[in-house]
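Have a look at the structure that comes next, please.
The complex appears here without one of its protein chains, the remainder shown in place.
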């Protein structure tokens, strides 16, 4: 953003931009205002990713309108999260849109082509954690990453996890997903030598308190190199993992 | 207790016990009333263990008085938990009393001689959990059990735990003690084929919320065969382990 | 697991097992990987019980697939918990499957034949706690235990509980199940001389906070020899009780 | 208060009270304003009790000043709660003041003479609950009630409680005081046929969460006829018990 | 119960009761065991009220069965709480049963005839609190009390409450019912000179946290003479109020 | 109210009002009692606004009855909050009633004409917060205020908020509405030089705990000049903003 | 801030400001960076008040350094909150500094001269709430407001509050401060026709949970026109009240 300010200021100095235009630019440039939403159009430039629409709490019409604005402005890789099959059905006529059922994600366009330093591993403790894992995996893939899935390797059966030690030891980033007691993150954190992003899930009952138990577990992980995102936030983990897998490449250059 | 009722009733029938005596017996027999406490004197018979005094919240004088009543009534194995060194110093003139500093336990007499089906393993995730572990271990030993200690084997370094797999696999009961994320209980629960008693500790900071994190973790353990006692309740775990290690023997007979 | 490692290592030394095979065995042996699940196949050997499938959060198809893999591998005693009648109806064609409605459990095969040191008592405070109690009782019976049910004996009517003192005093393990204030566990813990496994239930309203009240009560029990499992976790209590009732027998040998 | 309004209005009508005087009376009559406190002087008349000063959070000087105003206005029975021995020492020169150490209560004057329908029973689960019990008992005695103390009769040793069944069955009101799991209130509530006021205490550790566990237990009591006051609120229970034991007498007349 | 023990013991002494019969009596007398419930049949004698069935969590068949047992044993005044209109419709053929819709209570028989020291006032802060208030009022009326209802007098419009000061000042017991901030209990507690039973309700949204806000408010009431029952527990308040309004009468005699 | 008291007293003195009439007036004047509700009729005079009916938890019939009483008594500007479209449909025959769908508000009459010191800005962090914002905006408009809406300007895209700095800097009051982490209130609080009313919303999932996260955020705002209303309480914010925008005007006069 | 941007841009256009200077200005102008703090120097201009230093968590040296920077830059009215007497003693040599003991506030300079629309009323429920009230009152006075204090008028003695109805009815803003059940805010909110800022305090014990009870009460106030600040945040309430009492005046002009 600072670069834009500098550019605009230079323009003002050079006389190519009037003061009124400058103020206008600062205010109008970076997004499109459609009342119920301020559609971000330069996030790609600013944050290096496709645009993302958080679908929960938005009507199908609102989602459609936002997608249309994005497409008009030339943004052709769009990820819509937390979108039910019913809502998707009302959007299915949009060009190049497709639905990832378990992940509850709709994508428009093909996403970024695969790149990054290495691969991202997405591991779950149980079968019930898979929807959250798919949200993470689909997000990471659409943002341009190679993803390896390791599902149902909870710590009550350590041998299942140890049998995938190859993948654990060679990942660039690991997303560890678990409900109930959330111990998977700590065990993986102890084994791996790369950053681990822990995702607590609301899987469980009783004293799991909708994911609170796993959340607290992961925040208190005795393993170093583990950080945590919100309960069931597969998207957030996938996005963060992409950043780690990519940004450093860009920094290098 | 039911047997006592039956015995008293038989006595009434036989005329060896009057009705008034019967009511009196039902009311006075099982404990000694010293106003601020009702000292249980037959717990040994009723529950097969030495008497226990919960020291927290009692003055040195109250504790001394309770011990005296017990000794007078012939109870010579007494365990006093949650007792600070300061309090102990004011009781150190009692015969055969000794202090277990890390466990914050005072014992009077020699305790039961070792018995039971097998050995009890007491494992901790970290060094800071040792005081709770010692409370469990000293309790179990005083009640007549062989105890093996395995300290600082938290899941962030699985190899440390796996190196003690012999002990884990051959225990009769395991007490798994951990603060922070409390994952040790689940991992041990998955490895062992005996009952695991999990003890959350208040070790940690921030979102450990004084042991709440470990408590929830352990209650939500994905491993079967794990049950949980109160935060920092080493005594309760040692007592429960003793029951498992002994009672079944008695039942057999 | 350690024995398997040793066996494999011996094989390597003797030349009957190649190094590659050894690594392979360590990784592939103990479970079958069907992507969405890693089906444990040797838990019976490792933990002395039938295989268990936690049904909640799994689709009927996933459950069917897991059962099929187990049956193929020779595991013929299978317990499926937390399975609704609707889901069961879609699995009812499986051989030897039957449904325990109140317990919401499906069983395949006949389970273990009854054994163990003694009997397990399952007691509830109220009528509404019965579904959790049945989950515990059916689990314990399928794993090979004699079970005595004592329902609706909450502490507000002590005479109801006292009338079953025989059962309480002669049990090997007692499972005490209660919602609301959960006092049953403490009262039984004070009467019995065997381990008590307390199960808080979500029965109640208002300040019972979905079982939190009973959970905290039970964790703070003033009676010794009480440990606690998750809210509504009848299965966990039944499994733990089976372990206590059996494992010590095996240890003895 | 309504009567006072009517009286004042009558006076206005009769010309014995001017309008200005009436407004003044309505505003100034019922208390003395000493800036940091509005000292209630007619509570005795309005609520049938001695005046009470809640000592916590007040300086010795503030307490002294309030007592002086009360004495000046003819109020000679005063109860000061939550007052440490140190604070009392600085007030010990006041006439007819005396200190109840365990209860942490100071009293000025002799209190009401004993009356009421029957006796109030104050029961505790443990020895550590006694300070709260004494706050209740001293309050009730000072307000003019006969009090029977039954301490250390927690439910883990039912026989201790049952031995005092006479007192339980013949009380007019029972105050049941317990920390930890707070089960005492439910058991007494089931046995007694009079109102039970439950007082949770902060006695305990870990998951007792400073009395929360006992509080929730008591609110969820499965026994009817149990109501609850704040954690450690011995005074409130004593005051409520006095009301029940007295007010109905007055109503009768 | 103690009297029964004494009677039985006297019978044993006199030879009119054998020991076996005595044990039998102690165990079987006070309730009828129908497996899923232990139906209390002498609560009336023991606690001076009609029998109560807590309807929540029971099937229509279970409720019918319990009512039948009660009727058979001569108990003809029965209160069934927490029963939906649907469930009632399946029980409407029972003799003398009727339904109180707002209170969600079914009653069998006519209840006790009105008595007690004075009248019970049931006050609510808002219109939405009325169902809880009706549960309290119908309970109190069925147990034999005169009830005055004062609804929608929350503290945001003090004049509404003050206009009913007559009722407040002449009540024997007041039940103060409020959701949201629950301030009604404190204001009434300050005005009245009789015991106040506070009932928090789950009315509200957001930070009312299903009644937690009102519950905490009421527990922390700065007014003396206020005690609290569970959230939405209209029945409990009605029952407690009846006890206060009646038991003291009986004690007097 | 005090003025009314004085007026009534003067009347009594002058003989134009009898004592009985005075008491009657004090009790009956300010509202209409229709049993299930005490309909406030002079709030307009007392608090300078239209009457408000909180629709949640009231039946359509109750709402209709309350509106009728108000209209009869000459109150012609009525706001009904928290009313679903279904309920509105059953009231749509009332004269001059109209429905604001997103706000879930029904209004009768035209409301106050616009006035006040300046304009009220209503800002939201996201699109999903709009229903709460509309509740605030419609309330404020009906009470006679000019409202500017700025929606979807959450802090993750600061440029969107900064582009509306004009509105922020020239508002008289700002209502900042956000779910999730609720940071919008702090950022606006730091930019604006007028009072900010923060409204946490239940928008979010997982660790947002139904709005708790945003609520705590806003209460802990590091910006001065921010106060908070209940979660989702758009009405409360609109009402408070109206008071700030108006009352001071009146005070001036 | 926007004006500054515009000014800087105009300067760039006119050639009086170079681009580098412009970027520099944008970055350096509004505060002084002294590493451990970024001292705001134009808040007065931007937000119309004296500068405020939040003293908690800062060393005496840090506070002194910040004051020095402010004085150097011409800011001569400074308010330091949450500063103990010990810390103040180490700063007492600063010119024109003085200490408000109960409020725990230090002030440098004389503050703004009194102005605003009307007066601010600060009311407390009890004597123990006075320190928080003084923090609010001293803040408001220093910022240039007339303040009326009404202390110890909790709702358990309504007459105390009603006697000050004059002050309540003629205030421009009221700050209602209460711990325990926090009902004062609702009662005042119902009586007053001006904005009420509610401050929960940590006064109380047990289930007051350090102010949580009062906080929830106030957030759920059934009175309209009440908003809430953090527990014990007297400063925040005083600051907000000043804004309401002043800003509208400025807006008018």
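For reference, chains read A, B, C, D, E, F and G in written order, and residue numbers begin at 1 within each chain.
Note that a residue touches a chain if its C-beta (ideal position, glycine included) is under 8 Å from a C-beta of that chain, and two chains touch if they have at least 3 such contacts.
Bear in mind that the values here come from a model prediction, so they are computed numbers and not experimental data.
Per the touch definition above, the residue from G:145, G:186 or G:230 contacting the chain not shown is G:230.
For the chain left out of this panel, the touching residue among A:83, A:191 or A:214 is A:191.
Where chain A meets the chain that is not shown, the touching residues are 1-3, 46-49, 52, 117-118, 165-166, 169, 172, 191, 193-195, 197, 215, 219-220, 224-231, 235-237, 239-240, 243-245, 247-249, 251-252. Although one chain is not displayed, chain G still touches it through residues 1, 26-31, 35-38, 40, 54, 56-58, 62, 200, 202, 210-212, 215, 230-233. Summarising the interface, chain F meets the missing chain with residues 125-126, 154-158, 179-183, 186-187, 189-191, 204, 206-209, 212-214, 216-224.
Rule of thumb we're sticking to: only the chains that are shown with their structure count from here on.
Computed centre separation for the pair chain A/chain C is 38 angstrom, with centres defined by C-alpha atoms. Taken residue by residue, chain A touches two or more other chains at 26, 126, 157, 206-208, 212, whereas all remaining positions touch fewer.
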